[in-house]
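What you see is the complex with one protein chain gone and the rest in place.
Right after this comes subunit A.
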Amino acid sequence: MRLLTTTILAGLMATTAQAADLRMSWWGGDARHAQTQEALQVCGTKHGHQVAAEFTGWAGHQERITTQIAGRTEADIMQINWPWLPLFSRDGTGFADLREFSDIIDLSQWTEEQLAGGEMNGVLNGLPVAETGRVYFFNKTVFDAAGLPLPTNWDEVRAATGQLGEGVLPFEAQGLNAIFLVSTTVTQMTGKDLIDAQTTTVAWTPEELAEGIRFYLSLVEDGAIRSWQQVAGEGNIELFEMRPWADGRIAGTYEWDSAYAKYADPLGDQELVPVPILQVDSAVNDGTYRKPSMLLAISARSENPQAAAQIIDCLMNDPEAVDILGDSRGLPASRAASERLAAEGGIDPNVAAAHDLVLAGNGPVPSPLNEHPKVREIFGDYLEAAAYGQIEPEDAALEMIDEMNRAIRSFR
């Protein structure tokens, strides 16, 4: 019966798109890679297309996509990070207009607000896969073993230092996570996003930013997190690849809700759980960093855009593909997919809980320029210099703001 249905469906679809050889690229962890390949197999069979999978880890993926677009060799279907839209498609012509395929992709499964997140210059360049945000995750097994409750504020994180066992630290923040930690702290204290959307300048004063840097440094001084030097000693690898994380010797991190599996999988039997956002004492809001997650886009140069649209619709809305993909990219933005997963119990309760925390938190709407490569680089460089004691937080903040303003000047 299933075979018959598939055959009929494939025949029907053949009226709108010829059998095509397509390519799809994405980044992610092992779980996402395996599930996406399986879903592509199903969707390819349903629509009579062959879809070659091109997947990598997060590191270097933007460079890969950039090179491909510049060389006009990008995949037909691309998983795009939301902040990349203004970089690749400032006027909306960098990717195909997905509204042109509204007869193939069931866009009614997204709200207009959600779709607006994938638009550039009024053109729907990317279909939001999910909405995502930063969440604090803790290794519950480690806290349980020490007889401590999961932290609900920073004082409890500091208090857990030295109580979790020999050499066990309650938290980790270095590199990008340290940037987000400082950023969230300052947003909580000021109620402002890093970038003022009206003026396209840095909204924080040097004093406010310096306060955030000092907060990060105080966590290192208190021994709640490893110093930048110590983490750098592991080499250029991510936390979830580090032995201390897998061993439970680092018991917490601040990550995207959609990255849950990437961090939970290496823990084996240990349980990783999300907790409500940790606030600083003077917080005026949660400082939640929430944004459209990754988007699926079709290359503006694809020779088979209709076939690509069929695959996108299948991945996002088809019950069988939805079941396979599960929450590998966080909770789906597509109503059909999220309802299906909720009904089938296909969502990891911890992923659902993390996503609920993201949605429940408040804070200013972040500008995509928060994630502009140059802004990130400046933030990271000065934070690192402050962490190494090479510059005072006040001076770092002054320099940082000055350089960031110069970096984003062209977007005014």
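The working rule: a contact is a pair of C-beta atoms (placed from the backbone, for glycine too) under 8 Å apart; a residue touches a chain by one contact, two chains touch by 3 or more; residues count from 1.
Everything below uses one rule, namely that contacts and distances are computed from a predicted model.
The listed choices are "Tricarboxylic transport membrane protein", "Potassium-transporting ATPase KdpC subunit", "Glycolate oxidase" or "Sugar ABC transporter permease"; the UniProt protein name belonging to the chain that is not shown reads "Sugar ABC transporter permease". Remark: the omitted chain is touched by one listed residue; of A:37, A:230 or A:405 this is A:230. Here the missing chain is touched by one residue of A:99, A:301 or A:374, and it is A:374.
In the full complex, subunit A contacts the hidden chain through residues 62-63, 66-67, 69-70, 87-90, 94, 228-237, 243, 373-374, 377, 381, 384-385, 388, 390.
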